[in-house]
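Note that one protein chain of the assembly has been removed; the remaining protein chains are unaltered in position.
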Amino acid sequence: MAVVEVSIIPIGTETPSLSRYVAECHRVLQKAEGVKYQLTPMNTILEGELDKILSLVRELHEVPFRAGVQRVVTSVKIDDRRDKHLTMQGKVKAVEEKLKSAF
Amino acid sequence: MAVVEVSIIPIGTETPSLSRYVAECHRVLQKAEGVKYQLTPMNTILEGELDKILSLVRELHEVPFRAGVQRVVTSVKIDDRRDKHLTMQGKVKAVEEKLKSAF
Amino acid sequence: MAVVEVSIIPIGTETPSLSRYVAECHRVLQKAEGVKYQLTPMNTILEGELDKILSLVRELHEVPFRAGVQRVVTSVKIDDRRDKHLTMQGKVKAVEEKLKSAF
Partner (left out) sequence: MAVVEVSIIPIGTETPSLSRYVAECHRVLQKAEGVKYQLTPMNTILEGELDKILSLVRELHEVPFRAGVQRVVTSVKIDDRRDKHLTMQGKVKAVEEKLKSAF
């Protein structure tokens, strides 16, 4: 299991607004199976089997091109741990628990 | 107002766990004024006046060194918009509204 | 054609040095076909057909695990342009030419 952050920036759009492209990516995510995801103010975070996530990211990368954009910068950050089962919830919980206890 | 994503990775730790360093960064954030923040599974997102955020990020970058780490890779992504008041909540809401309406 | 930046950070390596992992990744790149690459002080940049690059990146992501590392953070940034043939050299040249002429 991996937790992966993705942000997709269309370049050369007429206005500074990107939300329509992010929304269209989330329509693709809504139909995807076996991958959890969370929209954040700076990116979308995915959780699941790494290769399933990466093929989904590849599909998301195409979304702005389908809307007529000619250039896209897609950033992906993979957090992949093999000694422990990594989940979005587990990562946040581990920090919150440490915050409750002394450092 | 800017929305800024920060992730701080200590290099050369003895174990793969990073949550204690993230928690210590959040202790710094808890004492900071004038900056909103949100912990996500891949980073922490800050909202506020850009220079205030960047000086806070500079402070956070030092946290692992105080814990004895010798190398730190800090990634920062700034989303800065001058035609509109940018907030964490506003960015997420803009996507959610587009998801409710046809694309 | 796409130009893709990749950086692979092993977590929990006990010492701050990462060059042995980067070198091992470059041994994989040396054997790869159809993809140009350039080592920079912060990452490695690849140029070629996007899907070929992404499967190579997937292979590079495994390199630290083979060396016994238990956690890896891999960052990938894709620059993909469909209106023009994008190359590493072309991107740098475009900037250098603009630097020679007035802005």
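Just so it is clear, A, B and C label the chains in written order, and each chain counts residues from 1 on its own.
The rule we apply is simple: contacts are C-beta pairs under 8 Å (C-beta built on N, C-alpha and C of every residue); 3 or more make two chains touch, one makes a residue touch a chain.
None of these values were measured; they are calculated from a predicted model.
Engineer: Considering the entire assembly, which residues of chain C contact the chain that has been omitted?
Structural biologist: These residues touch the chain not displayed: 3, 5, 7, 16-17, 19-20, 22-24, 26-27, 38-43, 45, 47, 77, 79, 81, 83-84, 87-89, 91-92, 94-99, 103.
Engineer: Determine and list the chain A residues touching the chain excluded from the picture.
Structural biologist: Against the missing chain, chain A presents residues 9, 11-18, 69-71, 73, 75.
Engineer: For the chain that got dropped from the picture, name the residues of chain B it touches.
Structural biologist: Residues in contact with the chain left out: 51, 54, 58, 61, 65, 70-84.
Just so it is clear, only the chains that are shown with their structure count from here on.
Engineer: If I superpose the C-alpha trace of chain A onto chain B, what rotation angle comes out, expressed in steps of 5 degrees from 0 to 180?
Structural biologist: Superposing chain A on chain B takes a rotation of 180 degrees, nearest 5.
Engineer: Suppose each chain is reduced to the average of its Cα coordinates; what separation in Å results between chain B and chain C?
Structural biologist: That gives a centre separation of 25 Å.
Engineer: Taking the mean of the CA coordinates per chain, how far is chain A from chain B in Å?
Structural biologist: About 16 Å, centre to centre.
Engineer: Centre to centre, by mean C-alpha position, how many angstrom separate chain A and chain C?
Structural biologist: Going by mean C-alpha positions, chain A sits 20 Å from chain C.
Engineer: For chain C, jot down the residues that touch at least 2 other chains.
Structural biologist: 70-71, 73, 75
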